[in-house]
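Input: one structure, supplied below.
Other chains dropped; remaining ones untouched in position.
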């Protein structure tokens, strides 16, 4: 096992990884920007190295600084968390070449799956359905032709990344050219390269993803699915496991499909295979080659610590269980609490004055904020993940409702009231909502 | 008059730092007076009370020797994370010693990061007053390396 791990991240996920390391008796090195000197990941790591100014580009994305920090502290491995350098194949390569273990899959796998067009090809090669679509589009005309062929609506996507950047839904031939140009220019500014492709657009799918774990000895298991359909502009806001509308049979099919893709690329570490699900048909969308924000809901129903598993796998340990040993128990939901206006979703950094954290049975809070903490304006607005577990979905929901009521964060706006509203919606409570759920909610709010 | 409208007025008062507000309409007259502010936020730094935000358990975050800026000393800080070296190779003499007069742009030391030797140059001409680190010590971003007394 590693003696010392550097965590190349900040906020709650840095703290999450530090906790896992401590519980594995591994020493930890935090890195931080000048804006994060008072943050908990700095306080609770064994060592902390300032790596740059507040801007991420020169700190948390600064590869030489981070590698150098690992070198001067003799860290044997780097955990990248999510975001920042987590899916940067180049960074994984540099770690390797410097003799530092990158805690994640190989650079080669990151690169393959990072290109969404290539990932689709690999999925099909593995025998997993994808939506009808294109390869990298050479021109608007080529795109228009393919769109015509598969039928509108279609969605144009960036080959280089996800998160909704560079995406455009196109409903008619007439609007194709504009959408193409807009998507491409957004893609260039977000990912530094112009590759875009298109896919059939499903009107009312569920976003369902399967958590997998693979070790470096070829063992692979899946840990069931998560339903991440509550999205605003392709950003997940609420996730749960299992998905309320997925049967055991469908769960097995999804799991099998995810494992096929993982096996095809020789995946090791924790990873997520994302699918769109419509009327019991599911289609491979992409694979995320990192730990995800929403990993806790899977941990709550499997009681398997995914971050510890990542670390053990990176240290060369084999998985200690087989697929048949994975036992899903109860139901878990996560709300991402952001420092944002709960109506306009405009970010709201600032100082936390009053503070009360929910607690008790079946409630988990992953956060790096504390009373009087000043949320810096430089980074992501997510300030806490509130996770509940119940024997069934109804209990998990009841726990979330009372926990949201108990969660007091004064001094800044947060999305707690937004979540409270969602947890009153019949559609949400029934569980059969799709990725269009929030859109509908906002439209109905406007019409009131 | 419902409380929603009142809340909106109070928000307006806070946002604009109003202490009192009085509105007289044909059908309605309202007068509001705020108590002392509770929140802090964007007050100038000197105004913020020394709240007991979680203090660092030890000096591991920002363990810099904070150097007093008396005598207009110029603090040379590390622009990158790495290992600090006083000389180009172990068998060579140090670039500078305390008391050395340096020209602007003259190499003061090296910080090694990812096998690259980054020469740190004097930002101003002057005299080296003190060097804070020993040879081969690790340095963080922005950590003070040495002080110069600029040539006037």
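By letter and in written order, the chains are A and B; residue numbering begins at 1 in each of them.
Note that a contact is a pair of C-beta atoms (placed from the backbone, for glycine too) under 8 Å apart; a residue touches a chain by one contact, two chains touch by 3 or more.
Because the structure is predicted, anything quoted here is derived from the model rather than measured.
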- Message: Need the per-label copy counts for the whole complex here, not just what's displayed.
- Response: A x2, B x2
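The rule is simple: only the chains that are shown with their structure count from here on.
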- Message: Using mean CA coordinates as chain centres, what's the gap between subunit A and subunit B in Å?
- Response: 33
- Message: Please output the residues of subunit B touching subunit A within their complex, sorted ascending.
- Response: 38-42, 51-54, 56-57, 60-62, 80-83, 112-114, 116, 138-143
- Message: For a test of understanding, state which residues of subunit A touch subunit B in their complex under the given definition.
- Response: 32, 34, 37-38, 40, 42-43, 45-53, 59, 64-69, 71-73, 94, 98, 350-351, 353, 370-374, 410-411
